[in-house]
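Have a look at the structure below, then the notes.
In this view, the complex is presented without one of its protein chains, the others remaining in place.
For chain A:
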Amino acid sequence: MVVLLDDNGESIFDIDLTSDHEREKHINQMLEMLDANDIDRLRETVLCTSDGLLDNSVRKRAWPLLIGQDTLLDMHMKESVNIKEQDSKESSITRLKHQIEHKDAEQVLKDVERSFIYLNSIPDQQNSVENNLSFLRKRLNKLIIHVLNAIPGINYYQGYHDVASMVVLTFDNDYEAFRFLYNLTLRYLRDHMMTNISPTMKQLDLIPELLSYNDYDIYLILKTSKPVYALSAVISLFTHDITNINDISLIWDYIFACDDPQLVIYIYTALLIYYKDDILVDLNEMSDSSIESSTYDSDIVHVVLNNFIKTHLSENSIDSKLEVNTVLRLALDLKKKIPLSKLKSFKNISSFSFLKSKSTSITVLILQIKEQKLQDTKIQKKRYILKTLNNNSALIKREIHRSPMIIKASLGICILGIVMHTTLKNSGVKLGITNEVTRNIHIIWNCIKDNLR
């Protein structure tokens, strides 16, 4: 029996699932909750036991409900896909077959061909035919392309295929897999599928800040590196970094039971805290210096953190379950203690992000995509203006040298006027661009002064 003890040495979990009988009983209880559509009780049950949903037979039914699929599906399907409820499950997929092409199809295929290599246990109920790798990969490819085609404006990313692999292994029915991944994408992954990865990077910035509130020592060590190390774990909902399918299932049980994508950030931070000592050992081992130090090269920090989950989450399934359980408890505690909304970097995140808005409406998604594009255009424009300003100031400087005195003088007065106007209006420091304008005007003004002398 897996028993976790709290600080007082008392068991955290009260259900003993050692015996097959107890296990079966517990599964039946959860199935009954599903029959009664008592989702709240199911959530509670998952969050207060150490075994999650225990079995794929439960997961297949529970996960879609836990992520809120039942109420949303009809609306979505009407909004975006031409799938009708009355269609038979198989024919719906056939109907989508003509949509097999997608701009990211080539990349998807490349990743699908490298899928299912780490998953060390395939669900029991799948027969030998279904375990066939090429069969699984065909299903995976189709599934990803169908979902990408069904949701307008989203982009595929490497790591999404790892998430989809888990879905393929859990749902042996193609239509159920499609429905689930469709909803999962809108509710838990959409930020990572914008035109570029800047919304994802903003999410990753939450991790070191969250860590700083919990373990300042490790925060100081890790802050030398940008949180790119967390990228694969976060965008793949841990499927890229964890090899044991049971561990991933348990983590997903908790995330979905919490009905909160924010938990992903908390779980990653909890992993850092849980494996802190191992991380420190790795850092010392990788560092050239033989003296133990509290500062490490940012490259070393990156590579150690990029690999710590793979390296340290135990291969042994009993041990790893114990570790995952402890991490999940820690994550839930962190969530209670520090709401993400308290963090400074939370302000940088779009209000359409899944971390802030539970909405899974396609309309909201389209707004989110538009906002993102607008921001990108702004950044590009700003870069362009700065570049042009720098080029132009050099050009103007040259021209001024050549112009007659009267033009120099009038130009000087004109520029002085602009400077005063800008200074009064923006206090001269409000925006980077304003600073740049002011700086360039200064250069030109000095140049005129020199010439007037």
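Note that in this section contacts are C-beta pairs under 8 Å (C-beta built on N, C-alpha and C of every residue); 3 or more make two chains touch, one makes a residue touch a chain; residues count from 1.
Everything below uses one rule, namely that contacts and distances are computed from a predicted model.
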{"item": "Complex member absent from the view - protein name from UniProt, among \"Peroxin-7\", \"Ribonuclease P/MRP protein subunit POP5\", \"Ras-related protein SEC4\" or \"Gustatory receptor\"", "value": "\"Ras-related protein SEC4\""}
{"item": "Listed residues A:S50, A:Q69, A:T170 or A:S232, member touching the removed chain", "value": "A:S232"}
{"item": "Residue of A:L184, A:I197 or A:I221 touching the missing chain in the full complex", "value": "A:I197"}
{"item": "Chain not shown, touching residues in chain A", "value": "106-107, 110-111, 113-115, 117-118, 155, 157-159, 161, 196-198, 201, 228-229, 231-232, 235-236, 240, 282, 285-288, 290, 299, 302-304, 306-307, 311"}
